[in-house]
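One protein chain is absent from this view; the other protein chains keep their places.
For chain A:
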Amino acid sequence: MNPFSSGTRLRDMIRAIRACKTAAEERAVVRKECAAIRAAINENDQDYRHRNLAKLMFIHMLGYPTHFGQMECLKLIASTGFPEKRIGYLGLMLLLDERQEVLMLVTNSLKQDLNHSNQYIVGLALCALGNISSAEMARDLAPDVERLLQFRDPNIRKKAALCSIRIIKKVPDLAENFMHPASSLLKEKHHGVLITGVQLCTDLCKVSSEALEYFRENCIEGLVKTLRDIANSPYSPEYDIAGITDPFLHIRLLKLLRILGQGDAGASDCMTDILAQVASRTESNKNAGNAILYECVETIMSIEDNGGLRVLAINILGRFLSNRDNNIRYVGLNMLMKAIMVDAKAVQRHRATILECVKDSDASIQKRALELVYLLVNESNVKPLTKELIEYLEVSNQEFKGDITAKICSLVEKFSPAKIWYIDQMLKVLSEAGNFVKDEVWHALIIVISNASDLHGYTVRALYRVFQASTEQESLVRVAVWCVGEYGDMLVNNVGMLDIEEPITVTESDAVDAMEVAIKCQRLGLTTKAMALIALFKLSSRFPSCSERIKDIIVQNKRSLVLELQQRSIEFSCILQKHHNIRSALVERMPILDEATFTGRKAGSLPTAVSASSIIPCNLPNGIAKPAAAPIGDLLDLSSDDAPPAPVSSGGDFLQDLLGVDLSPASAPSGTSQSPKTGTDVLLDLLSIGTLPPVQSSSSAIDILSSSHDNKAPVANLNGLASHSSLSANATSPASSAGMMDLLNGTGAITQKHEENGPAYPSLVAYESSTLRMTFNFSKQPGNPQTTFIQATFTNLSPNVYNGFLFQAAVPKFLQLHLDPASSNTLPASGNGSITQCLKVTNTQHGKKSLVMRIRIAYKTNDKDVLEEGQINNFPRDL
């Protein structure tokens, strides 16, 4: 060993680390080595710098921090010898990534090395630049790389070509500089240069349409000739893989031809002959040949129409599908996904094979095939395909069930030819894999059921049967419980019997039994039990004979340890005992749930101001006709996680839950994050109309109420009351709600009070430019003067729509800011609507300092990003 050496050799260190039996031992060894290396770094030891860096790289690979070695890389790169530079560049690529600032320091060394007389050093620099270059480096060094594209040695030219790819990806503006040198690379004979040149052209086409046009005009014939030469070339040992000369080059040429031929009939014409040759003459018994065929099929599918070629391509895919090799089948499925856009009929022919693939044992193939089946389904084949999928659902393994149920549900919803079929299929899915469906799926089912008034009896009986068979699948139980609650009388009396049904006899107490099972079953969750309680409560008026028993069951739950159940049962038994006069109105059957609102909400867009005049003409593709019911917001809050938190005050919570089924955590922090609400909510919630999205102004709430006035008697009873209180926006008249408050036996009265004495603040135009106005409305909760709730309203003053609207705000340290999600991110033009967003500001120095806020608003209009910024100093003083 060298007498000057310190520490161990690389090999010895690796051996020592490998000899460690425990992770702790390994850590100890690594710690010792790192300490030695740090010491060497501090002493600026030159002799062993490259050995130390090599050790660090190994340590890095084991997952230990090695940032302290980064500067060593730079030192090695800056030294003169080849061995030092080689290890230095390796370290640079391994220990750093393009986001680290240290990288900027290396630009100068790179520039020198790119001009070095030793071509291997030039190669090292090109490799490093190609692998980790940042945009700044790319800009600085692009001229050098461009020059190297003409270097005498082909091995440098090919490296320069790939390095150029990185550069144009980082800085697309530079593309035009590389266009001409790249096209000259296409004429090269050296395969390395040719391959990289073709790749560079491909990437140039992706970033610059100018380059695409240029290559289309000048290079197609040359490329076709190169492909023909390589396809016809005799055996060449250097490039041969499985009997094919350079499949890599084949594939890259096909890829470039694809990009050039796409959308250009003339260019596509030039290449048809050679594509036909490659597609028909390439051997398909080895992977390399199949890789070429795969690429070729994709090119044929993408270029402009040529019937004959497409037939050839689809046939190749057919062969792929029946191949025994899983890889080939996988790519076959993958390609059929693309082919379906071009020629759906041809793909349909392979339906049976594809269905087989859904049942494959390989998860990757299953997934691909399922995606494909999903695309294959249309109105004509939805029934058999759904049947197949549901049958498979029974035997599929657990991990796959989630995917497959999601797909079936979405198919059934999209293509259902009749409601009864939809309901049937959904029941099958739910009873098979109900635990895997998302909440919105069974929510949607309930809405469909509610709308199918002629099927209520049929559905509730079917659900009752499945429920009797098993309570394993929770979402099935929920739907069943809901339906029994609503349509229990139809269950017992066999109302609306269909011909296909077998009659069943269910007594009133049987139905109550079922609900009792749901409440008592250990396995079922809180939401289900709460729903069952509501169902029982509803049944109490539908089945007068059982009302004593129902009362007993409800009373039992008064002692439930779960607060939610306990509270509900206390409230319900109170209504049962003391409030006979309103009970029947309370447990009235749900008005028909509005599909349009639900689908709108599911799509993430909140319906603004649904009014009676705007009954949306309904052309739903699934043939489920929407009855002309007055749109009544969301009658039953079925949202669990996708909807924005409902604007409920703490007083309203009780009542909302009284009939609602929303137990989501979203509503838990309500009242703190939302502007305080008036008694309107209490009333609205009571009727379960209370979950209006926060956007809706009080006037739209009135709209809804008055629209329902026409046809909904129970709502009408309270209508005058409700609209009255919603008019007095901030100051509730306690008298109007007092009548309702005793329902809660006073629980709500206390929480309700605070609404009345919140001081009023004038609203403020916080920001206004020529294109945008932002108004703030303030409110405070009494007893907490530090906290201000601000409702920001944005109005678009320009004639263009704003998309991707984003409002951001910043406050000084003495303030705390909480931003709720905005009502939308699209702002209609010319003030035809607005976005609202709630803010909560807590002023820790209340009384001493007033609010101040800096804002930034970003949005997109006419495809341009716009950023507006401002500072708000004119808040009212005492906030």
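Just so we're on the same page, contacts are C-beta pairs under 8 Å (C-beta built on N, C-alpha and C of every residue); 3 or more make two chains touch, one makes a residue touch a chain; residues count from 1.
Going forward, contacts and distances are computed from a predicted model.
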{"item": "Omitted chain (choose from \"AP complex subunit sigma\", \"Ragulator complex protein lamtor2\", \"Eukaryotic translation initiation factor 5A\" or \"G patch domain-containing protein TGH homolog\") - UniProt protein name", "value": "\"AP complex subunit sigma\""}
{"item": "Touching the absent chain when the full complex is considered, from A:112, A:155, A:435 or A:547", "value": "A:155"}
{"item": "Selected from A:137, A:274, A:291 or A:354 as touching the chain missing from the view", "value": "A:291"}
{"item": "Options A:76, A:106, A:122 or A:165, residue touching the unrepresented chain", "value": "A:165"}
{"item": "Full-complex contact with the absent chain, from A:11, A:523, A:813 or A:848", "value": "A:11"}
{"item": "Sole residue of A:310, A:329 or A:568 that reaches the chain not shown, by the stated touch rule", "value": "A:329"}
{"item": "Contact footprint on chain A, counting only the chain that is left out", "value": "2, 11, 14, 18, 54, 57-58, 61-63, 65, 81-83, 86-87, 90, 93-94, 97-99, 120, 123, 126-127, 130-131, 155, 158-159, 162-163, 165-166, 191-192, 195-196, 199, 238-239, 241, 246-249, 251, 255, 287-288, 290-291, 294-295, 326-331, 334, 361-365, 367"}
